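Missing here: one protein chain of the complex. Every other protein chain is in place.
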Amino acid sequence: MKVFQHVSDIGDLKVAMQEAFEIKEDRFKFQTLGKNKTVLLIFFNNSLRTRLSTQKAAMNLGMNVIVLDVNQGAWKLETERGVIMDGDKSEHLLEAIPVMGCYCDIIGVRSFARFENRQDDYEEKILNQFIKYSGRPVFFMESATVHPLQAFADLITIEEYWTKRHFNEDVNDKGDELSFIGKESGLLSSVKKPKVVLTWAPHPKALPQAVPNSFAEWMNAANVDFVVTHPEGYELDPQFVGNARVEYDQMKAFEDADFIYAKNWSCPGVTRPEDYGKVICKDMSWTVDAKHMAVTNNAFFMHCLPVRRNMIVSDDVIESPTSIVIPEAANREISAQVVLKRMLESL
Amino acid sequence: MKVFQHVSDIGDLKVAMQEAFEIKEDRFKFQTLGKNKTVLLIFFNNSLRTRLSTQKAAMNLGMNVIVLDVNQGAWKLETERGVIMDGDKSEHLLEAIPVMGCYCDIIGVRSFARFENRQDDYEEKILNQFIKYSGRPVFFMESATVHPLQAFADLITIEEYWTKRHFNEDVNDKGDELSFIGKESGLLSSVKKPKVVLTWAPHPKALPQAVPNSFAEWMNAANVDFVVTHPEGYELDPQFVGNARVEYDQMKAFEDADFIYAKNWSCPGVTRPEDYGKVICKDMSWTVDAKHMAVTNNAFFMHCLPVRRNMIVSDDVIESPTSIVIPEAANREISAQVVLKRMLESL
Partner (left out) sequence: MKVFQHVSDIGDLKVAMQEAFEIKEDRFKFQTLGKNKTVLLIFFNNSLRTRLSTQKAAMNLGMNVIVLDVNQGAWKLETERGVIMDGDKSEHLLEAIPVMGCYCDIIGVRSFARFENRQDDYEEKILNQFIKYSGRPVFFMESATVHPLQAFADLITIEEYWTKRHFNEDVNDKGDELSFIGKESGLLSSVKKPKVVLTWAPHPKALPQAVPNSFAEWMNAANVDFVVTHPEGYELDPQFVGNARVEYDQMKAFEDADFIYAKNWSCPGVTRPEDYGKVICKDMSWTVDAKHMAVTNNAFFMHCLPVRRNMIVSDDVIESPTSIVIPEAANREISAQVVLKRMLESL
């Protein structure tokens, strides 16, 4: 694997899931793979979960890790040719990025949406520069538009808890029967697909669309019944949400759901580009609370964290026995490790 | 060991000291213990000695280390239930702390006294949240009220130098005869206990009480003749200073001392809570100089560092042959390594 950005990069989902659970059973099994290999983690933005889980995953694989924090404001790379660089940009991307590739084997980059220009964000200018010029495999540690390590961890979590609920067994005991999720697998078609609902919820600040974009993309690729619910104007970009069912009535969307995935995002600017990155709704009735959960099929509650309580979700829902936000976060180590393992194998 | 906060956490002091000297003799002896184990070091405050010595100790044990610097100002965790989190707190401790525990085996935390509220500081709110919610063993890398890695290193240093002076031998040559210090040991009762004096000294800024608190607690537990001296109003909290002798006349306290441990601290607010965290004395006659040292029993001079010269201690005293501040700092690696070893053994 040379790039990890989209669900298609991971290949057959059933194989990926089996690999994930094999790693979860013994995190140190593939430790010789990473010997004398170095991953460079470049953070243009703050990170807690991604920073810790990716470092841990790399170390599980026996890799060396170099973490580089870059103040996005200070990272002023010239990108054009012909410019006389007498201003505040002290380096051209054509030198800066190949040089970073010199000192490592694999590169992970975090660079959030800047909300200055929709096209710049959705073209993934920064990440694409690393892909094009670093000479190394590049994985996305949340970019302007995607957060695939999160979505992969989410899928692992859904598979785990759906298996537990159905068979009262851990995933690793299921062996070949594993995976409701992989569409390719064709296995277990008799089992009911879980209904997975991605719901918008209110938040005081304008947040990127990376998490919902990737979650929609991955759910569309998985063997689940996927529904998105949000106020009008929050339509996700078609390249991610595809033909997923959109239901503007949140309570209706929640009916018989097996998994509720809550997340705030700012206006994606699909219907009104001028609203891109804005907060266009603060309706607190969208906060996921016990009343919402009551119409579900005793659904599991998920969120990528950090979460603002009583904005996104009520205290009682996030503290309930079906809240799986902590195991979901723990699976970030597993998704990162599958990705790094794949990249190591491709070196 | 699941928590390292108080001297009682380390158990029998004689055993702990023998372990310390065994490690000092061969730092890499227990390297298999730490294989595939990860320690997360969380710094809410600046650190030089603790950062370096704890990393080194963990690496000696073959551990992986992840360092996380958190700007205390930016770490605004909601701690209450029921609050609508629409302000500047973006995460609740009930999510943030368990997540950190997901990606490591052991957690160290540094979080200084904030001096806003004595009760908040003395209740150790932040560290106790980590103990309660992280699901991992937690050791204190200086908290609001204690600095046990320093006090343990101090005790190791006192044992080393007292053994050298008495027997003209290194501690490791003493074998079973080791340890004046462990009260439990009952050994060597014929040997005179060293007189150890903790003396307040002036400083331009308000400093926490963590170092003197822990030093008092550890000395009270050790087989030494312990005396505290400070201006009136600087009485340490009874939970740490216990029944130790307090002598307000500094010169009298110094008489026949074998170890002088100098340190500034701000008002602990024991007698006058309204003075908590204030500088209530700047009397420069408390600066430890040759005149003070002359009345001691050729005492060793100790300080946890960093030290302001000619405020805390004169140049000639800190540069004298009996100044052991550098070996004392070097023993920080040893105390951290004993603590990590104990925690690894308990996993």
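When the chains are written out, they are named A and B in that same order, and each has its own residue count from 1.
Methods note: a residue touches a chain if its C-beta (ideal position, glycine included) is under 8 Å from a C-beta of that chain, and two chains touch if they have at least 3 such contacts.
Computed from a prediction, not measured in an experiment: that's the story for all the values here.
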Residue touching the undisplayed chain, where the options are A:His92, A:Lys125, A:Arg165 or A:Lys193: A:His92
Of A:Phe28, A:Tyr103, A:Phe167 or A:Tyr248, the one touching the omitted chain in the full complex: A:Tyr103
Touching residues on subunit B - with respect to the absent chain: 27-28, 31, 48-49, 51-53, 55-56, 59-60, 204, 305-311, 315, 318-319, 325-326, 329-330, 332-333
Residue ranges of subunit A at the interface with the undisplayed chain: 36, 38, 40, 64, 66, 68, 78, 81-87, 89-92, 94-96, 98-100, 102-104
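One rule holds for everything that comes next: only the chains that are shown with their structure count from here on.
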Distance between chain centroids, defined by C-alpha means - subunit A, subunit B (Å): 42
